[in-house]
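Take this structure first; my questions come after.
Missing here is one protein chain; the remaining ones are kept as they sit in the complex.
Labels run A and B following the written order; every chain starts at residue 1.
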Amino acid sequence: MRHFTSINDVGDVHDLVKRAITNKSDPPQQLAQQLFVALIFFNPSLRTRLSSEKACHLLGLTPYVLNAGQSWPIEFGEGAVMDGDKSEHIKEAGKVISQYADLIAIRAFPLLKDRDEDYDEPVIKGFMANTSSPVINLESATRHPLQGFADMITIEENKRREKPKVVLTWAPHPKALPQSVANSFAAWSLAMEYDVVITHPEGYELDPALTYGATIEYDPVKAYENADFVYAKNWSSYRSYGQILSQDSGFRVNREKFSVTNNAYFMHCLPVRRNVVVDDEIIDSQQSLVIQQANNRTFAMLTVLEQILRHMNI
Amino acid sequence: MRHFTSINDVGDVHDLVKRAITNKSDPPQQLAQQLFVALIFFNPSLRTRLSSEKACHLLGLTPYVLNAGQSWPIEFGEGAVMDGDKSEHIKEAGKVISQYADLIAIRAFPLLKDRDEDYDEPVIKGFMANTSSPVINLESATRHPLQGFADMITIEENKRREKPKVVLTWAPHPKALPQSVANSFAAWSLAMEYDVVITHPEGYELDPALTYGATIEYDPVKAYENADFVYAKNWSSYRSYGQILSQDSGFRVNREKFSVTNNAYFMHCLPVRRNVVVDDEIIDSQQSLVIQQANNRTFAMLTVLEQILRHMNI
Partner (left out) sequence: MRHFTSINDVGDVHDLVKRAITNKSDPPQQLAQQLFVALIFFNPSLRTRLSSEKACHLLGLTPYVLNAGQSWPIEFGEGAVMDGDKSEHIKEAGKVISQYADLIAIRAFPLLKDRDEDYDEPVIKGFMANTSSPVINLESATRHPLQGFADMITIEENKRREKPKVVLTWAPHPKALPQSVANSFAAWSLAMEYDVVITHPEGYELDPALTYGATIEYDPVKAYENADFVYAKNWSSYRSYGQILSQDSGFRVNREKFSVTNNAYFMHCLPVRRNVVVDDEIIDSQQSLVIQQANNRTFAMLTVLEQILRHMNI
């Protein structure tokens, strides 16, 4: 694996998930000495930061945590006359970071204003075009592949039949959120060849290119029928880009809807708004996998790092 | 020691202080490999952060520094409907952090508005109730036990008689400060069986449960008589909770009052407002122990970590 920016960078998804599960029970030796990983956060992070730092240390890599937020306004425009607020061009930023870091991992959320711009992934692509170091996506404008990977590890660890029924359900939320987690969950669970159903109010359809092969069901009760896993997540509209079209509490995950499932497990990437996205009695139940998902973030990152180091012949 | 949240978690205080003094001259071998400590700062820190990081490295532990400040608004309410500003519940926050960190250390200051709420220590208790990892108090709403511990090390290193007279004096300050340092200094010095005198203007009495056994003296000159150690600290009122009742400069530490002591040492936890809390000529004198106190913070933390690791059978 040269980079890890989306599921398209993965050769065989099944093999990668198996490798992560092996790494979890039997962590690899420290592979590297004096190798540096820049963890660049244009947006704040808890789980991604700690799981990434831990994975680096477990492999003997040295992480730098850069909370780049406001302090590093980067210009991406070709030929820009930089007489405004942007103090550094991606052409320097990318190449400079790769002088200090052997691997570069980046978190950069979408602005949710211009769909074409967000889906073009200018930050990730800008770094990839201007560095010789491998690039790892720590959640970009439209993808969160480390979350998708960790979710697949969690499903594989808990599934009770070869091809489980996996339901991705939209849920209400007071803020307009990106589609990244939903996009990656859909893409990874389809690649794992699960029976994937996506349920949401009309107008919340995700990018059809990413959900091809999934069943779309507007009635959440029908969607939940016989489900093995229910994955809840809010996202803002892809069609009416970035907008909140509904706060329909009928999509909140609750016991009533869970009663038609196959004793389903509950999943969420966290942080979660309790009693808005999901009722306490579901997330506090034995069927909740949210903490296991968080733990598997470490082994997703560790396995990605391992595969990239292997490609670097380290 | 399972947790370290207050002096009540300590078995024998004398033994613990002796152990710290031994660790200072003869640091223990690195005890641990691949163990992680989350240092979570809801309030900014210099001494606590650096001494904690250093103690971790000296023991071979890997610290994560999380400046959680504004960026991680946690909900503590049971059954809360999270449709407001709080994005994560302590139920997830605590369990998630313990996926990445084998020990969790937390700094969280009081709001100084509701005494019952502050003295109930919701942040520390919230993490303890929702994690399987040991919890270390890096200064909570009402306690600063690592400071109290470091202060005892410093007194033991400098005392000239078995049972020294130790004076805790309130001092003026332009801002309303917590009672944590004063509370812990009182509790630890009483547990060390020193002769403890506390002096402050009327209305600044600390929680009587924490100062039981100490002499309260409203006249600072009388309090200083024959003192071996004078420990200065501002705190806001406990009775008129969180309020500034006095700026009485008669409590500023100066040479005149020091003249009635037993050639006392001066102590303060730092940072200190010079010429408001204490005159330059006292803090700059040979009798000032403030830098030694700061250095002993490292060995207090190192010894706490050592004892907790021992309890974990590491």
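Everything that follows uses one rule, which is that a residue touches a chain if its C-beta (ideal position, glycine included) is under 8 Å from a C-beta of that chain, and two chains touch if they have at least 3 such contacts.
On a predicted model such as this, the values are computed, not experimentally measured, just so you know.
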Q. Thinking of the whole complex, not just what is shown, which of A:20, A:66 or A:191 touches the missing chain?
A. A:66
Q | Sole contact to the chain not displayed, among A:96, A:111, A:129 or A:221 | A | A:96
**Q.** Touching residues (missing chain, whole complex) on chain A
**A.** 34, 36, 38, 62, 64, 66, 71-72, 75, 79-84, 87-89, 91-93, 95-97, 99-101
Q: Against the chain that's been left off, what residues of chain B make contact? List them.
A: 44, 46-47, 49-51, 53-54, 57-58, 174, 270-276, 280, 283-284, 290-291, 294-295, 298
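The criterion applied here is as follows: only the chains that are shown with their structure count from here on.
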Q. Whole-Å distance, chain A centre to chain B centre, using C-alpha means?
A. 40
